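Please see the structure below; I have some questions.
Let's look at chain A:
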Amino acid sequence: MSELTKEEPPAAPAAPPPTSVTPSTYLKSILGRPILVRLHTGVTYRGILACLDGYMNIAMEQTEEYGVGGELESRYGDVFLRGNNVAFISGDTKAK
Partner candidate 1 sequence: MLFFSFFKTLIGKTVAVELKNDVILTGTLHSCDQYLNLKLSSVTVVNGDKYPQLGCLKNAFVRGSVVRYVQIPSGEVNTELLEDATRKENAPKKREVAK
Partner candidate 2 sequence: MSSIESPLDLIRLSISERVYVKLRSNRELRGVLHAYDQHLNMVLGQVEETVTSKEVDEETDEEIVKKSKREVDMLFVRGDVVILVSPPLKST
């Protein structure tokens, strides 16, 4: 192991060190952007991420609710989602 490291010294980054992406920095980076939220139930919400907190409670705007089969169920203006129901949050790349 030590020989290996001697032969190949850690490559010094030529460019400024890559800023590491953590869950928290990722979530900050999608604030105000279109997102997709999936709940444990399989229900999906698409809308604009207004803000969120450490429990993954989420405030969204212009929200569309899709059922488990992917069909549009309803639309809301503002929505609060209780964090314990959230499976994942993702940037919505397919948003118009």
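Behind the choice of candidates: all candidates are chains of the complex that A comes from, given by their letters.
Please note the rule applied: contacts are C-beta pairs under 8 Å (C-beta built on N, C-alpha and C of every residue); 3 or more make two chains touch, one makes a residue touch a chain; residues count from 1.
All values reported here derive from a predicted model rather than from experimental measurement.
Q: Every candidate listed belongs to the same complex as chain A; state which one touches it: 1 or 2.
A: 2
Q: Can you list the chain A residues touching candidate 2 in their complex?
A: Chain A residues touching candidate 2: 39, 41, 50-53, 57-59, 61, 63, 74-82, 84-85.
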